[in-house]
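Every protein chain except one is present and positioned as in the full complex.
Read from first to last, the chains carry the letters A, B, C, D and E; within each, the first residue is number 1.
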Amino acid sequence: MILQRLFPHPLLTLILWGIWLLLNNAISPGHIVLGAVLAIFIPWLTSSYWPEKIIIRHPWMLVLYVLRVLFEILVANAVVAKLILGPQKNLKPGFLHYELQLTSPVGIGLLANTISLTPGTVSCDLSKDRRYLLIHALHIDDVEAIKAEIHRKFEKPLLEIFVTC
Amino acid sequence: MSLLSFNLPLVALLPFAAAPIAAWATRYNRLASAWVAGLTTLLTLAILFPSIQTIFSGETIIQQWSWLPSIGFNIAFRLDGLALLFALLILLIGLLIIVYARYYLSAKDSMGRFYAYMLMFMGSMLGIVLSENLLQLVVFWELTSITSFLLISYWQHRQDARQGARMALAVTGAGGLALLGGVLLLGHIVGSYELTQVLASGDLIRGHDLYLPTLLLILLGVFTKSAQFPFHFWLPHAMAAPTPVSAYLHSATMVKAGIFLLARFFPALSGTPEWSWLVGTAGMLTLLIGAYVALFKHDLKGLLAYSTLSHLGLITLLFGFGSQMALVAAIFHIINHATFKGSLFMVAGIIDHESGSRDMRKLNGLFKMMPHTAMLAMIAAAAMAGVPLLNGFLSKEMFFEQAISASDTTLAAWTIPALVTLAAIFSVAYSLRFIHDVFFNGEPIDLPKTPHEPPRFMKIPVDILVVLCLIVGVAPMLLIGPILSVAVAASLQAPAPEFSLAIWHGFNLPLMMSFIALVLGVAVYTVRHRLFAWHDRCLHGIEGKAVFDWLQWKTIRFAKKVTDYFDQTTLQPSVSWVIGGALVLSILTFFQFNSPLLGDRALMEADIITILMALILIVASLLTAALHHQRLTSLITIGVVGLVVALGFVKFSAPDLALTQLSVEVVTIVLLLLALFFLPQHTPQERSYIRFTRDGIISISAAVAVFLLSMAVLSREYSSIANFFIENAKPGGGGTNVVNVILVDFRGFDTLGEIVVLALAGLGVFAMLEGLKLAAPTKDVEGLEWSHDPHPPIMQTLTRLLFPLMLMVAVYIFLRGHNLPGGGFIAGLIASVALISQYLANGIDWTNERLRTDMHRIMWLGLLIATGTGVVSMLLSYPFLTTAFTYLTWPVVGKFEVASAIAFDLGVFLVVVGATVMILVELGKLSHAAHFINVEDIK
Amino acid sequence: MLNLALSIAFVMVGLAILLSFIRLIIGPNTPDRILALDTLYINSIALLILLGINLQSALYFEAALLIAVMGFMGTLALSKYLLRGDIME
Amino acid sequence: MEWLVASVISVMTGCGVYLTLRARTFPVVLGLTLLAYAVNVFLFSMGRLQIGIPAVIDPAAAAYTDPLPQALVLTAIVIAFGMTAFLIVLALKARSELGNDHVDGLHRSDDELKATKHNSTKAETERSES
Amino acid sequence: MSPFTILPVLLPLIGGILMLMARPAGIDTQRILSLILTSLLVGVSLVSFQLANSDIYQVVLLGNWQAPFGIVIVLDRLSALMLLLTSLLALGALWYAIRTDTDKHGQHFHVLFQLQLFGLNGAFMTGDVFNLFVFFEVLLIASYGLLLHGGGRLRTRAGLHYVVINLVGSTLFLFAVGTLYGILGTLNIADMAVAVRNVSEADQGIVATAAVLLLVVFGIKAAMFPLYLWLPGAYAYTSAPVAALFAIMTKVGLYAIIRVHGTIFGEAAGDLAFVHIEWVLLLGLITLALAALGVLAARALRRQVAYLILASVATLMIAIGINNEAALAASLYYLIHSTMIGAAMFLIADVIMKGRGIYSDSFTKAIPIDRPIVVGSVFMLLGIALTGMPPLSGFFGKVMILHSALNHPWFAAILSVVLIAGLLMIIAVVRSGSLLFYSVQKEEGQKTSPLNKSAFVAVFLLMLVSPLMVLFAKPLTDITSQIAGQLFNGQAYIDAVLSTVPYGDNSK
């Protein structure tokens, strides 16, 4: 219980600690201690602003996911650059509705973010029942392919990472 | 110290001291105040009495005390013959008036107020005549204006009383101010405000460049007070006062103050053509106008008022003649006029009191009903008309004589004698009218009361004065000789000339003139009805009051015009004046000097990116101005301006500024958006092209001026105190970020003030928004309903995720501030923005539920910490805000710095968070509340 | 080499800023302008980092960090204003 | 470079003044914000323009810019922020109390101007006790 | 030099913080605390006054940094006078505010009040131009809050105008300070005075321009033509105790002209000596003329009083513009008078306004107020004092000023404007007094609200200042002459500030 109160979000504590060290560009003992203190204190201070419990089942998958997204971003940019610099009349933009399987808000948020950062898609709206994500695509050849790709590459890993709650 | 060394100030001040007692005494007994006033007057006389002997021996008593030596303003009193004469007139006639008024005032009138005012007025008059210091004289002079205002407006419920009083105050007050100017000049010329010195410096004064302005200013004072043409018009309107007041003010006192001044300054100012012309002309005109108009007044007091004018003109004219014998005549007539006019006013009062009317067309045949009063009136009026064996005759003879001798020398022969005779004719006529119309001439018409003799004591003051008229008329030398002699000597500041006040001087020209006046006067009276008709037809309505009113109305209208021109309670002209004024003043000043616009400092080459950014900034600024009608768009363009300015700070070596600018920018946009919700989305077009042109000119001028100013400085070399900061930041302040060390250490006091400003802004906003209600628009500017999704979930989730990260950054920025760019202020803004992001994403209710801290507390805590770090140093005998720092070494952690400046910065941090969050959240609450308000309710 | 690359990069980023600004001017809709402002912020980060490399100073980094941390608040607020009018309800 | 900065300050000032002279509260707020930017840049530039030498003590640094104007501008920015915040809320208060967002709380249409003129002449004609 | 010399500034700051802390404790606690704090401030000011009553300047190096690098606080005769005046005025205004419940009509009255005093006293004591700017801002934002306290249509509008104009003024201030720093390279007033002497001819024009810009800034505060347009509305429409306290606000501008311009552009400044002074005189004369017309034109009492205040400020400007020791001494005498009497006049306007019920302060025939003799007498005395009629302090102040102008080349203009303006004001005030107190008619059903005697005490005590100033004119003018003497010896100030050394071992 005490631990629970001390570390309401252990992952966050870890991330903050890392961020502190990154910010200071230093791994001196002083900063390690100070960073730890802050990494404990700030989550404690802000715990009430995190009503959802974020439970991560497979932390390593999260890392993998991040790396995959980074890779996708690289690809996406090349694709978008081509689309942008190419002739506009070839573009077939459109809105599509993506049916979500994710239910956790954090998961949905991350997915939406990922979609926006990756090839030719921007997540524009979430339906009221949180079941559909409205996505604008810069160029649509095959809707179902896009949906399938999103599901395969992003939503499925996220489903595995985050426990639904 | 004997009483005789300070009795003169007592004489002047005792009545003032007694005034509140008189006012207060009336609470216990209605007549008590009359007693207080009377006894005070007697006491004052008694205090004055011991000095009289000295005066008759030809000496002058001066009692003075240094008071404001820096400007030569001493408390100085002087008693000489002239002063004594006037003081006695003021006191003795005052005493009679006090007795008379006790019967005159009705039960409704407040005795206390009346006698208090009377006493104050008496004191003021005594002060004038007894002043040795001229500035002190001005003080008493203006006091007579104020107290006479109170007396004239005594019946305050009557509009004519109020108006008359105000007019009297306006005119005599103006004269008083002019007199002040004159006295200042006189003091400047002579080098002293003491009368003794001034009177001894006649030649110096007359020969000085400033003589004419001095004379003019002093005469303005004299003429207004003594109601000389063209300032005569206030006097008749002052008749709205109770009759005892008129009797006092217009026989012996108020109007005589001006005359007194002529006598006083005679040796210093007279003897020049300017004097003769100015004084003589005013006197002559007043004499004629007064005498003429008096005849046509149907009101008893009106007649007496104009007659007073006429006699004052007569005296003034005598002063204008400028000879020593004229002076004798003038002073003699002052005494005579006081006696007969005093008694006539009192008679008029008795008639009014007993019959309820003062209209001579209604008052007829009163002789039968009040023979005693009629007798008194007849004698006094005869004195006024200059009938032999009465005092008025004597001084009038002397006057004629002087008129004749003056015409020999100065003015065209016969003009003066002819004119004064004309005046005398009318004088006889109106005196006759006063008697015949009232006491004879048939039966009374429609009088409110049936007249009968007044109470005995009401007549006694009149008896005394009339008896004096007689005695003086019969045995002038006996009664008047000595005092007249010392008064004249004092006025001349030289031995009085030989004069004789004999009744009979043989058949001479003056007697002829008197005779002509008497005969023609009677003749004029007999044809009065035809004259009345002619006067009504031709000259009716020509009156000084109308001119005065017109002037006053014009002045007020002018004042309103001017005031309205400037003070329109409109903002734009005010701002234009400020900016325009600054421009004009700076430009005019710059060109007074011989400085080139540009200096010779080498300028830097511009690079392409900077040029581009500058262009963007310029275009964005212009767009903000041009597109301000589309408010949201201009908000975005001003966002660009802020961003580019921040980038500029980075470019030019000011990272701290960039950070500050960026964070302020973000908060400002949020703030403006919060406000914009309640403001119209579009600015209506302003129609006026004049305004557009004006604003264009002002803005372009401002732009050009600022450009030149910037270039002027930037192109010049300078040497500053900067090096000290750079050298001492680390060793003395313990930080390497010099800007931050300046903020928290070298100039920590600025920062303290700055956070107080911020806290006050927060509190001010809090206070302003309390109870403020504004209806929330239900649609946007295009008429579109708002979205139904107040908290988009994706935004919600991610900003919650960001919150701790932002706080971490805030801590980071805070802690490094002392050594690297950052610091409490920026950190505070980041923390605030972190909090605000929660409000934005999750709404007020949700966030407030979690943020249970009252921002007031955060603010005072911050202020307390910041102030406290400063106060601690004081306890160690160091000045406020002295900082200390040291390096500590802890196990594991290692060596680190502890500086009190950090504590100070923490205070800054807290205040920034407290104030910023308070401002934004209070605003947010406003809109929150707005959703529950019906738009119709507000309208 | 690095300097040449930096110079070219400066020009490219400058051009990017110019294009974003032009979009901000021409609009045509408010969301376009908001987007342009948002892009300007991001472009500025690039500019600041380039400047830091160019001037050999790490002191400009925090400005970039700050834009990254807080720059989007303006965008959020402006967008929410369009959505709801009341950005803080 | 100096010309550039001077021009920037100048244009911001000009636009700021123009907006401050507008009749509605919102442009006035914008105008004062612009003016604050302008004067802050001006004040800042009084330490003369320096590139790449921030006043952070560093043994490697050859020179430092004048830190004092920077500190002054920092204070000035904060104060201007507080004032702007206050003014914005005051504008809302005025909107609420005066019923519109005109700086004088009224729409000075020509008719209204005529009406006020008429009233004031009438008031003048009714000479009060004078 | 004692570190406690700063108390007049520190006390209200701590007071403000305490008031904020005391907020949850309720209004009564705040009132008691506020009264105690303000009384304490009077005491502190008295001690400071005594302390300054010598030719030694009390200089505090804040942060223990030598001038011109750190900020200095200087207590000299003039600042001590201003402190004392401020605290006395504050006590009166506070008492009135509490007794009329004005402080209850909104939030944070007492916090704002204390911090307003902090701003004022800081401005009076600082020896640094930029710090003066900061304190101007403190006193301004506090005054915005106080001005708007209670709200209402006209008050809000006046407040909006006041705020905008002062924001423009703040901008000008920074332009001026920036320019001065850009040429002189320093911010300390004494150091600037030294630097100005060495300014090359090529730079003089710029410095002079900055000087007049600064004059404009101070002129806004002092309500100098054409910068005074904020004043009538602001003073007329705010609550009475705030308006009374504001009587000192205009004096801050004048003080700043005396202090900043007087020191930097004093006699020793060579070509730049007194670059501002003719403007002060000229604009003072114009302001006085317009103020007198405003008094005459006013349609309601409070506006009239606002213009009377403006006139008194203009008279002060003229006195400063005459620019000799006697004139300065006279102006200080007049300053005390106009501050206290102006404040009292605002309070009595409020008394009258409240007494007249629905007729408020407009110049129309109305019902008689409660206790007309007492109120009317005090009004009359205040009117006499404020319009410069004898025998009260306004007259003597005016005479001293005019006397000191006798050798001035503009004497004729000064004399005419001062006298004619005086006349117009007398006429106007008599007119309004006669309307308010004489031209009354009892109406059935119109109940007069009784006089708030306890609040009236404040009016009465402030009014008493005038006769006391006459009674003790000699010692008072001795003091003002000493102050003027000290001011005209600018070098002593400069030496004192620049030669004060940090306390103890400053190597840290």
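Annotations for the structure displayed:
We take it that contacts are C-beta pairs under 8 Å (C-beta built on N, C-alpha and C of every residue); 3 or more make two chains touch, one makes a residue touch a chain.
Throughout what follows, contacts and distances are computed from a predicted model.
The listed options are "Na(+) H(+) antiporter subunit G", "Amino acid/amide ABC transporter membrane protein 1, HAAT family", "NitT/TauT family transport system permease protein" or "Heme exporter protein B", and the UniProt record of the chain not shown names that protein "Na(+) H(+) antiporter subunit G". Considering the complete complex, the chain that is not shown touches A, B, C.
Looking at A:I32, A:M61 or A:C124, the residue that reaches the missing chain in the full complex is A:C124. Residue A:A76 is the one among A:I32, A:M61 or A:A76 that touches the chain missing from this view.
Counting the whole complex, the residues of chain B in touch with the unshown chain are 780, 782, 784, 787, 789, 792, 794-795, 798-799, 801-802, 805.
Remark: the residues of chain A touching the chain excluded from display are 19, 22-26, 73-74, 76-77, 80-81, 83-85, 88, 91-97, 99, 112-118, 120, 122-125, 132, 134, 136, 138, 140, 143.
Across the interface with the omitted chain, chain C contributes residues 1-2, 4-6, 8-10, 12-13, 15-17, 19-20, 22-23, 29-32, 34-36, 38-39, 42-43, 45-46, 49-50, 52-53, 56, 58, 61, 64-65, 68-69, 71-72, 75-76, 78-80, 82-83.
Everything below uses one rule, namely that only the chains that are shown with their structure count from here on.
In this view the innermost chain, defined by its CA centroid being closest to the centroid of all protein CA atoms, is E. Of all chains, the one whose Cα centroid sits at the greatest distance from that of chain E is A. In terms of C-beta pairs in contact, the better-connected of the chain pairs D-E and C-D is D-E. Chain centres here are Cα means. That of chain C falls 48 Å from that of chain E.
Inter-chain spacing, taken between the CA centroids of chain B and chain E, is 17 Å.
In chain A, there is no position where the chain touches two or more neighbouring chains simultaneously. Multi-chain contact residues of chain E (touching two or more other chains): 130, 134, 137, 141, 144, 148, 151, 157, 160-161, 164, 168, 175, 178-179, 181-182, 187, 431, 434, 439. Inter-chain contacts occur between A-B, B-C, B-D, B-E, C-D, D-E. On chain D, the positions that touch chain E within their shared complex are 20, 25, 28, 32, 35-36, 38-40, 42-43, 46, 68-69, 72, 75-76, 79-80, 82-83, 86-87, 90-91, 93-94, 97-98, 103-105, 123, 128-130.
Residues of chain B that touch chain C in their complex: 608-609, 612-613, 616, 619-620, 623, 632-633, 635-637, 639-640, 643, 646-647, 650-651, 655, 658-659, 662-663, 665-666, 669-670, 673-674, 676-677, 776-777, 780, 786-787, 789-790, 792, 795, 799, 802, 805-806, 809, 813, 820-822, 826, 830, 833, 836-837, 839-841, 843-844, 920-921, 923-924, 927-928, 930-931.
Of all residues in chain B, only 159, 162-163, 549, 552-553, 556-557, 560, 564, 569-572, 575-576, 579, 601, 603-606, 610-611, 614, 617-618, 621-622, 624-625, 628, 631, 634-635, 638, 641-642, 645, 648-649, 651-657, 660-661, 664, 667-668, 671-672, 674-676, 678-680, 683-684, 686-687, 695-696, 698-700, 702-704, 706-707, 709-711, 713-715, 718, 720-722, 725-726, 729-730, 736-739, 742-743, 746-747, 750-751, 754-755, 757-758, 760-762, 764-765, 768-769, 772-774, 819-821, 825, 912, 915, 919, 922-923, 926 touch chain D in the complex they form.
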